[in-house]
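Shown here: the complex without one of its protein chains, the others still in place.
Up next, chain A:
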């Protein structure tokens, strides 16, 4: 239990020297991705092997720094999930990819005992072998600040966090700064909310600080519901203490003594890591009453979501913590005035809080040297879809789309052509080839009719049907609409119906205008952010791919062949021998013709089941 500032400083230097005493460190990635590919089995096997062979190893940092040992660590997500399970060897900085149980023995004998590199396990691209993690193109162009610890330190241990300057920012805030100074630093740094809106965090904190009520709350939004986004999950799993530290500093700045973290139900591992981190921090006296003898008290509670996307919206989230239906309410009063339990509340997302210790520790001036002036700092993105390197990345704000997709992401998968990228999930829009040089920051994206959102980037190639993508997002939003306000509840339903009609080949002239008109009404009148932005994917796909809509509507044809109902199956008369096999296989009697002469398909009857394609011995039937 730490009672004073000196205690905290002592414990940090104690664990820093234990960490130094570890000659080699094996970091097994323990993010959701690698765990599902068997990372824990590998961790256990390596530990077992070292015990069997009398190699001194430790899974925890020792309280007494002693002689050379091998440190075994469960790290946070490296972001390169596709190459998992991943294993990092320090101090060399080597990264082993796709490690199998059968590789463990060789790793122990060659790498741990003799310091040899195993080429077979290194990341290889063409003929190039990337020994070190930093040499891999995926990492080269990244600036990992918030994700700095992810993959590099043990995510399950507060000792390890101490050893890496953990809770130094909290110490500084507690002892060397007043609440106003903390807020000024955050305001000066122009830290903008990473949850999507980009509202300046400092301004929010100042507003809560000004409220006169005694009880205030700090709430962390970990309800990362956007499909295709997992930045916050990785932070919660990979560096939970940094986020807690950020929340504590927020509490200190705003005069709150209670914090709540709202985590999605779909992230069980994030919940358990956070619980563990809170227990550790409480045990060490960094959470609880009278922290380090300063009189500041802070407690953090975890609330698990129950599967409602709309709870990512501020007022719905606080309603859900209160045990109610997660439905947004009319604003004002704003959350900063009447938030959780009707008390003034600071509500920020996971990544925003994770940025706070960095700013407090290194100053606002330093922070502003990264990224453009109006959106300083970095942004974590989840890069997914038809791209070579999928995973979690972090780049300075203002990095262009081209750099993200082609340099970090390694370009398109299977040599296909880039078509569009969906940014900001179901509330965002799509960016196309013409936007490749667009810097990714809050204001530039807004101008281009998209938004950063929480940071999901789904990359789509030439084979993706944009009408179908719009339908997919509308279907999502429609499902997740809470039903409180009419524009969203009914409007999204109507828009979805029109889109479904179009992809089924029943589109009519005027549908596009109707969609745009509905979009306009919903955006102007819906109650909350979810509703207001529900139509964005449709509007933006119409703006950039209007032709594709028109081909669907007027020619009843899907240029990419994605829309099942618009597929056309035809018989090539040059190849057809009239063997009648297709007629027999057709369940709806749509194929007719004379024996030994080319057959034809009646398109009005055809249900596109494809049975005839498999039945044809001459490959004469094609889609």
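Basically, a contact is a pair of C-beta atoms (placed from the backbone, for glycine too) under 8 Å apart; a residue touches a chain by one contact, two chains touch by 3 or more; residues count from 1.
The definition used in the following text is that contacts and distances are computed from a predicted model.
Enquirer: Considering the UniProt annotation of the chain absent from this complex, which name among "Cytochrome c oxidase subunit 1", "Dipeptide transport system permease protein DppC", "Carbohydrate ABC transporter substrate-binding protein, CUT1 family" or "NAD(P)H-dependent oxidoreductase subunit E" applies?
Expert: Checked against "Cytochrome c oxidase subunit 1", "Dipeptide transport system permease protein DppC", "Carbohydrate ABC transporter substrate-binding protein, CUT1 family" or "NAD(P)H-dependent oxidoreductase subunit E": the hidden chain maps to "NAD(P)H-dependent oxidoreductase subunit E".
Enquirer: Which of A:82, A:135, A:337 or A:504 touches the chain that is not shown?
Expert: A:82
Enquirer: Determine which one of A:19, A:458 or A:590 touches the chain that has been left out.
Expert: Per the contact definition at the top, the residue touching the missing chain is A:458.
Enquirer: Can you work out which residue in A:3, A:125, A:325 or A:493 touches the chain that's missing from view?
Expert: Of the listed residues, the one touching the omitted chain is A:325.
Enquirer: Which of these touches the unseen chain: A:45, A:304 or A:581?
Expert: Final answer for the missing-chain contact: A:304.
Enquirer: May I ask you to list the residues on chain A that touch the chain which is not drawn?
Expert: Touch set of chain A with respect to the missing chain: 32-33, 35-37, 79-82, 84, 224-230, 233, 264-268, 303-309, 320-327, 341, 382, 384-386, 390-392, 422, 425, 456, 458, 460, 464, 472-473, 476, 479-480, 482.
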